[in-house]
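Data first, discussion second: the structure below is written as structure tokens.
A single protein chain has been omitted; all remaining protein chains appear in their positions.
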Amino acid sequence: MPNDWLPSLITSTRQDSYAPPVLLSRMAVKLIQSDAAFREKLRSEYEVDADALIAVPHVAATQFSTIAATNNYWRNIQ
Amino acid sequence: MPNDWLPSLITSTRQDSYAPPVLLSRMAVKLIQSDAAFREKLRSEYEVDADALIAVPHVAATQFSTIAATNNYWRNIQ
Amino acid sequence: MPNDWLPSLITSTRQDSYAPPVLLSRMAVKLIQSDAAFREKLRSEYEVDADALIAVPHVAATQFSTIAATNNYWRNIQ
Amino acid sequence: MPNDWLPSLITSTRQDSYAPPVLLSRMAVKLIQSDAAFREKLRSEYEVDADALIAVPHVAATQFSTIAATNNYWRNIQ
Amino acid sequence: MPNDWLPSLITSTRQDSYAPPVLLSRMAVKLIQSDAAFREKLRSEYEVDADALIAVPHVAATQFSTIAATNNYWRNIQ
Partner (left out) sequence: MPNDWLPSLITSTRQDSYAPPVLLSRMAVKLIQSDAAFREKLRSEYEVDADALIAVPHVAATQFSTIAATNNYWRNIQ
């Protein structure tokens, strides 16, 4: 695992807020499945699965909550 | 991904509070399934699935919690 | 979607605390299934499903947490 | 729904902390299945289901978190 | 239910932090399945189930969050 895989959770725009969650989720996935080719195969399964299309935003919502708190909800950004 | 896809999380009315979660969830879905036609097909599956009709509000509840905190629970709005 | 579908999250009694979550969940369901007759049909499925009877209170618990925080946990109400 | 179904979330002991979540979950279940005999039948299903024995404590954990915050984590109770 | 089943949520070490969640989860399970022999049988099912080995830590993570907040994240403990 590289030492600098996770950049700051502070993001300059709301639009960037999904970058840390995506990185965090990918790292969690790598921790249980280290084979990139296999991860790609599994991805091809869940990207066509209706349940997964609900489950993935649930994980994103949980991570987004943390990132939003980190950034004080971007209240000072118009 | 457009630079301005996520408008402010601050909403002027409680009724608008679902707009950011809907945008956030759609973006999460797009990140795993970029094909719009395919997303439409999957949507046609889960909109007739009883489990999905419980799972989707669960995701919405998680996002709503973040948006409500952002807006200090709209305590100052009658 | 009517402009005034979501009344204040501030409730005068604890007993009223479930009204906003119920409204929020119904609106989330409507966003994915706009056909009322179809929603009724799906409801008839999950109201006889043991898993759903656990999943629905889970969603309610998540929403209740937000409403309770909004109301400062009704600490000033006997 | 009786007007006084939900007593105070403030509990005098930690041991009482599960009473409000149990009440809240039962009320959520009643909102989707109003037939008591049917609820009893569904209960007889999930009380022998290993998945349910994990899912129910998950709901309880979510509710407990709210009740614990309400009571300032019973920090002043030995 | 004994009156003193739940000891303080304040723990002197981080290592003890799992004791309250384990007690809380066991109590939740007992509330839905009071027969100890039956609980043991169900346990023998989920302890060999891969999904359960993910679901149980999810419940533990939710409870741990509450216990960590209770203890101010053990920030003063080296």
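Each chain carries a letter (A, B, C, D and E) given by its place in the written order, and its residues are counted from 1.
Rule of thumb we're sticking to: a contact is a pair of C-beta atoms (placed from the backbone, for glycine too) under 8 Å apart; a residue touches a chain by one contact, two chains touch by 3 or more.
Source: prediction; values computed, not measured.
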Interface partners of the hidden chain - shown chains only, full complex considered: A, E
Touching residues on chain E - with respect to the absent chain: 13-15, 17-18, 22, 43, 46-58, 60-62, 64-65, 68-69, 73-75, 77-78
Residues in chain A touching the chain absent from view: 1, 3-10, 21, 24-25, 27-29, 31-33, 38-39, 42-43, 45-46, 49, 51-52, 55-56, 58-59, 62-63, 65-66, 69-70
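By definition in this document, only the chains that are shown with their structure count from here on.
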Degree value of the rotation bringing chain A onto chain E, based on Cα positions, nearest 5: 120
Whole-Å gap between the CA centroids of chain B and chain D: 27
CA centroid of chain D to CA centroid of chain E, Å: 16
Where chain C touches two or more other chains, by residue: 43, 46, 49, 51-52, 55-56, 58, 62, 65, 69
Chain-level touch network, classified as line, ring, star, complete or other: line
In contact (per the touch rule at the top): chain pairs: A-B, B-C, C-D, D-E
